[in-house]
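Removed: one protein chain of the complex. Kept in place: all other protein chains.
And then chain A:
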Amino acid sequence: MTHTDWPLWEVFVRSRRGLSHTHAGSLHAPDAELALRNARDLYTRRGEGISIWVVPSSAVTASSPDEKDPFFEPAADKPYRHPTFYEIPEGVQHL
């Protein structure tokens, strides 16, 4: 058995009080079912999480560092692009 049979999986865990899944790390597993179980052992053993997503690393498309500028350069000199002029009513959470 070689590791070519054991693809890499990315693990996302939503914590007990969390609102969204956060990338927790990666691991090797032969298939999705065992990837879930391995993730449970490796990343949620102490009850940190209540929901796990596993995704084969090959399914993730990442932005290219070469395209960093056109992708991410913020138009900081155009404040009207940013929703900063609204007053947030009291009692609105998670914004």
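Heads up, the rule we're going with is that a residue touches a chain if its C-beta (ideal position, glycine included) is under 8 Å from a C-beta of that chain, and two chains touch if they have at least 3 such contacts; residues count from 1.
We take it that contacts and distances are computed from a predicted model.
Undergrad: Given the options "Sulfurtransferase TusE", "Phenylacetate-CoA oxygenase subunit PaaC", "Pyruvate dehydrogenase E1 component subunit alpha" or "Multisubunit sodium/proton antiporter, MrpF subunit", which would UniProt use as the protein name of the unshown chain?
TA: In UniProt, the chain excluded from the picture bears the name "Phenylacetate-CoA oxygenase subunit PaaC".
Undergrad: Tell me which stretches of chain A touch the chain missing from the display.
TA: The list for chain A reads 1, 3, 6, 27-31, 33-34, 37-38, 41-42, 45.
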